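In this view, the complex is presented without one of its protein chains, the others remaining in place.
And now, chain A:
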Amino acid sequence: MPWRLLRFVTSGKHPEPQMFTHHDGLKKVYDAVIIGAGGHGLAAAYYLARDHGMTNVCVLEKGYIGGGNTGRNTTIIRSNYITPEGVQFYDTSVKLWQDLSQDFDLNLFYATRGHYTLAHTDAALRTMRWRAEVNKHCGVESEVVGPEELRREIPMMDMSCGGHAPIIGALYHAPGAIARHDAVAWGYGRGADQRGVQIHQQTEVLGIEVTAGRVSGVRTSRGFIATSKVLCAVAGSTPRILDMIGVRSPIYIHPLQAMVSEPMKPWLDPILVSGSLHVYISQSARGELVLGASLDPYELHSTRSTLDFTEGLAAHMLELFPFLSHVKIVRQWAGMADMTPDFAPIMGKTPIEGFYLDAGWGTWGFKATPVSGKTMAHTMVTDTPHPLITGFSLDRFRNYALTGEKGAASVGH
């Protein structure tokens, strides 16, 4: 061991720069409290401080920064949704992603790879044409391509899928990308921290104080905080928080699992999704295949993983890429997905004054991290929903005005 390293280890002082400021305790009063230090909560804190000069803000996290779905997702970023509301919203996010590494001075490994949604049936192809038209209308690059292009671009793929689900075309979305998820949380967190926002990890919200229909404070595992604005950005824990204030919602929680293979030489550039086979796959910068499938079949508030999932996903993956049969799986995990009936998020104001909701991110919320942070910060400061999120209000379920995004969100992420 080199001498300097040995001295460094034994000195007990580790003077490397700390990414986040350590705070001894909570203040008694904040202008705003954000529950959840996932990407969404931290992004909202960042834009509150950067764009609105609001810095007497704290972010409360019961575990650690990015330890929720932000650190568990398969990082697919795209905007080829099916409703105009969705397309415009996610397209704004894709644009924000482009210069985030610059903003943060931190490499997010943002890689534009292109994204293919495979069609195995006429019905799937029909939905894709519809999506392509809506996308193009909103100025988003999106087109239906035939088997020749797929054969050329992904030569390793078995176009017949073992004979029973032949691929007849695909929706191609050139801006489709992946990024390093932990770095996204750290970048937003550090940016907020540097501007004066306090991030408190190991601090769980246990209750919310409401006085005459208005938020007045938050009860935490480390004491009480007075505040008039609360943002709830807790993804899989949303129903628990809503229970504290008696707000009803359609959010239901199912686990979503994912896994990665051992690393191999680069052979897959684009991101692939097959709704019919319930799989999606991309190859990370480290060479691992990042693999995902559909939701677990029943409600569960836990992050356990199952062998059923690995077997099912592996079987479908082999239909697309039979040569992977020798490749080993090295990790598997789960997150708690906060699902909505129409596969669109729930964002904005709630029946409780000063209580703002950023939830219903299910299996699709990572890509929305920048835009949801920005629009929620705007909504909190002005107490009016940002124009990009009016289609996502909690009210839509009372008014039977759903934003049907299922055709573009399920399995597709």
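Structural remarks
What we mean here is this: a residue touches a chain if its C-beta (ideal position, glycine included) is under 8 Å from a C-beta of that chain, and two chains touch if they have at least 3 such contacts; residues count from 1.
FYI, contacts and distances are computed from a predicted model.
Look at the chain that isn't drawn here: its UniProt entry, checked against "P-loop NTPase", "Sarcosine oxidase subunit delta", "Carbon-monoxide dehydrogenase small subunit" or "ABC transmembrane type-1 domain-containing protein", names it "Sarcosine oxidase subunit delta". The residue touching the chain not shown here, chosen from A:Asp51, A:Glu133 or A:Asp308, is A:Asp308.
Annotation: of A:Ser249, A:Ser282 or A:Thr375, A:Ser249 touches the absent chain (contact as defined above).
For the chain left out of this panel, the touching residue among A:Met156, A:Leu300, A:Ala315 or A:Val330 is A:Leu300.
Residue in contact with the omitted chain (choice from A:Thr238, A:Thr363 or A:Thr379): A:Thr238.
Contact between chain A and the unshown chain involves residues 238-240, 242-243, 248-253, 297-302, 304, 308, 341, 397-400.
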